[in-house]
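The complex is shown incomplete by one protein chain, all other protein chains being positioned as in the whole.
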Amino acid sequence: MRAIGETGRHQPVRLVLHPDRVLPTQPGRRAIARQILAQTETLPIVSPHGHVDVALLAEDRPFPDPAELFIRPDHYLTRMLGSQGIGRERLGLPADPQVALPDPRATWRLFCQHWRLFRGTPTRHWLLEVWGGLFGLDEHPGEANADRLYDQMAARLAEPDFRPRALLERFGIEWLATTDAAWDSLDQHRRLARAGGPARVRPTFRPDALFALTAPDWRDRLARLEAAVGQDINGQATFVAALRRRRQDFIAAGARASDQAAVSADSTPLTAWEADRVFAAALAGHATSDQAAAFTAHMVFEMARMSCDDGLTMQFHPGAERDYLSQVWRLWGSDVGYDIPVAVDFVRGLRPLLEAFGHDPGFRMVVFTLDETTFSRELAPLAGVFPALKLGAPWWFLDSPAGLRRFRQAVTDTAGFYNTTGFVDDTRAFCSIPARHNLARRIDAGHLAGLVAEHSLELDEAVETAIDLAYNLPNQAYPPPPGGPADD
Amino acid sequence: MRAIGETGRHQPVRLVLHPDRVLPTQPGRRAIARQILAQTETLPIVSPHGHVDVALLAEDRPFPDPAELFIRPDHYLTRMLGSQGIGRERLGLPADPQVALPDPRATWRLFCQHWRLFRGTPTRHWLLEVWGGLFGLDEHPGEANADRLYDQMAARLAEPDFRPRALLERFGIEWLATTDAAWDSLDQHRRLARAGGPARVRPTFRPDALFALTAPDWRDRLARLEAAVGQDINGQATFVAALRRRRQDFIAAGARASDQAAVSADSTPLTAWEADRVFAAALAGHATSDQAAAFTAHMVFEMARMSCDDGLTMQFHPGAERDYLSQVWRLWGSDVGYDIPVAVDFVRGLRPLLEAFGHDPGFRMVVFTLDETTFSRELAPLAGVFPALKLGAPWWFLDSPAGLRRFRQAVTDTAGFYNTTGFVDDTRAFCSIPARHNLARRIDAGHLAGLVAEHSLELDEAVETAIDLAYNLPNQAYPPPPGGPADD
Partner (left out) sequence: MRAIGETGRHQPVRLVLHPDRVLPTQPGRRAIARQILAQTETLPIVSPHGHVDVALLAEDRPFPDPAELFIRPDHYLTRMLGSQGIGRERLGLPADPQVALPDPRATWRLFCQHWRLFRGTPTRHWLLEVWGGLFGLDEHPGEANADRLYDQMAARLAEPDFRPRALLERFGIEWLATTDAAWDSLDQHRRLARAGGPARVRPTFRPDALFALTAPDWRDRLARLEAAVGQDINGQATFVAALRRRRQDFIAAGARASDQAAVSADSTPLTAWEADRVFAAALAGHATSDQAAAFTAHMVFEMARMSCDDGLTMQFHPGAERDYLSQVWRLWGSDVGYDIPVAVDFVRGLRPLLEAFGHDPGFRMVVFTLDETTFSRELAPLAGVFPALKLGAPWWFLDSPAGLRRFRQAVTDTAGFYNTTGFVDDTRAFCSIPARHNLARRIDAGHLAGLVAEHSLELDEAVETAIDLAYNLPNQAYPPPPGGPADD
């Protein structure tokens, strides 16, 4: 019962970014894919749905070390290590985000020892792109070279070229959206906007923490919103008014979109009387979980109404049980890899919203999902008929070569290419933004090459479509709202 | 933020129907696929599940113009244009089906301007087949050539060769089923049968409008059924008797099948007492929506029972929310692209029906779905064990190259090829019938070629299977019922 064949496991592997990586393997298709990719690979990047911390860019401090940069914030990576028994504790990650890693080199070494776990995953792809393309590493990480690679990256991180704003430019990012709480002061965004530079950083209005009426700290969140608008919120009407005001603040700071999550896709509005009653229960501290769910659905509807009025694109991504394990959440907080997807019914869930706003010429909605079964059954049919609705790119667990391929296979028949947003990344890991766009451009080039090779599309059309997916469609899905800054 | 690369968009593209279109791109597989396709491409067409209007064929009038022929009746096409803000109004489509297009050329031009939206869709494939193969067009539609193409097609449509019955022959259609209301007089069918000709046109018994107890015009529908049978319907028993009589009328007129839709797949029968009570409530005008749903499930069961008795093949396609937007339905009616699929549970839904009739030697049922998740999980396991049940071809949104491929990949392991119906189109657009069969034959040739290329099937077997899928299996799934016309 001894293991077979482990001898080769720790030999260092040369890191080569092959020019044809993830392109189709059939030579005829590959040749076409190369021609298409040649037209998109160097296009500017538009990143309207990211999770990079604005402070990172506003403060522009050097990244402290490779472990802090690559391991700690990347829940794809820590969840995979955790699944093999190397939990956050063993990795030496402090629970408090303000506390630095006690031994970043040890953290890095532990990760390097388990590099083989990432075979076949997008994490591997993204990291190799960054290490090979940006840091110039020449080997895959392993036990033998862990320290050498660490030193090489640490040296780079000390250079001015590797500070966040310099990278933002080097990455060719035309504009980038962050995600910001509805009560955020937006000071960092204003500071960044004043600083200028070729890349525009935009806030995104994310109010859903305020819709979770039964969250333990809901009153604190509400208090922050009250502080932000300088007004008491004593009921549903003042709550909605405060949200409307804050959306205007976000628009003035350059925002293009709002963003919200939910477990289900329900958008059934409450009557004003019901909404008042539920909100009053929450203020009194005794809202039930049924009331909280109904209020979330109501606010999905209300956010759509506000989008019709002010022109922010509404982003909606239901279908994850957040913080699946209460013990993990208590110890480590959110966004540590314990959000798990569930099935979603978009058709019945979005019906009230689409009945009310689906044909409103001012309304733009982008829907993301982790439930692939809805691609061909629900989302392509909906996006293929409602002018307000566009299909977001494959998101989170689906943002991978295989996921991107299945997405185009599943939705194009019914939604075409032009009812999708083109590629939109969802990145917390700043350095991986170009890697993700490059990967998507490769997969789309490969998909389009397949259509050309089977004589379903002309090469000229394929090139034009690839450019649209990489650049034009994301811009069109997130247009400047009326009343935004003049420079837009 | 200006768009990149739009310059090429309006150059005319040469229309070429490549002999290898949608065949596998790998040269070895493609060569095998060609050999298979050579044996099926010219086989006669059997079309047992269509939606061509019988009047079109019975009256045999020339098609008025290209826009009336290609745009107005094609909900695939109008929904895609609508999804990009070019709604039915802007297209100049009158709400009243009796009113002609006010400016068909303008409608056509608007469509041509947006041709790129259809990249990657089956609509594009079907239309190019018809334009290139039947009308001899030499370019894809575009702004520059819209008028020229319009004139070229209009000239053809004036020729006697392009009248419906002449096309029916040219298409090589052996027999074609239409879909007819349960109260239909069948006069047009009788007229067509007397006219003779190589292609047999058959009615299909479609009673489900009569099961929608809460539809606003349900009483009118019932009155039409009463008129058709010349008898009062005053309860559930007379209702069922009337349906049985009408099925005999349909069989006498050459019908092979019944057809019905539902939202869920439920087939739970009511007791006679319950059915009476529900039907009485409907007659009194106060049936509830729960009662209507229960009655629909009951009638799914009853239709199966009738099929056992009279030999009509029962077609069932649950899983679409019909007329999803009430405002659209009020303005434009049904079948304008606003039917949206939902998840279906066939296993629990069909259990009562299969328990009662699944082994009845006289029962034949064909099931269609828009919920692909049921292919491998539910429908292949059911069709792979119940002699009464066959799997219909990929339907509606799934009738596409990618959909057809996924279908064979998902069901063959468990249901084999011989528990499917082979290819069955679902066409409202008369001219596209041959295009759809040709497409399916290409995809099946490609799928079988893959099995041959990987040494899982011999070429002889693949050819035989391809012929069965194209011709023999549809005929076997829709056999002549006892008591049908002698010439069958």
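Observations
In order of appearance the chains are A and B, and numbering begins at 1 in each one.
Here, a contact is a pair of C-beta atoms (placed from the backbone, for glycine too) under 8 Å apart; a residue touches a chain by one contact, two chains touch by 3 or more.
From a predicted model like this one, the values you see are computed outputs, not experimental measurements.
In the complete complex, the hidden chain is touched by one of A:R116, A:R170 or A:H286, namely A:R116. Considering the whole complex, the residue from B:Q11, B:T288, B:Q327 or B:S456 that touches the absent chain is B:S456.
Contact with the chain not shown here comes from a single listed residue; of B:R29, B:H140 or B:R221, that residue is B:R29. Among B:H286, B:R330 or B:R348, only B:R348 touches the chain that is left out of the view. In the complete assembly, the contact with the undisplayed chain comes from B:A383, out of B:L57, B:A383 or B:V424.
Mapped onto subunit B, the interface with the missing chain covers residues 26, 28-29, 39, 43, 174, 343, 345, 347-348, 351, 354-355, 358-359, 361, 373, 376-378, 380-387, 389, 408-410, 412-419, 450-451, 453-458, 460-461, 463-465, 467-468, 471-472, 475, 488. Considering the complete assembly, subunit A touches the hidden chain via residues 1, 3-6, 8-9, 11, 13, 16, 18, 20-27, 79-80, 82-85, 87, 116-122, 124-125, 321, 324-327, 337-338, 340-343, 370-373, 397-398, 400-403, 406.
By definition in this document, only the chains that are shown with their structure count from here on.
Centres computed as Cα averages put subunit A at a distance of 40 Å from subunit B.
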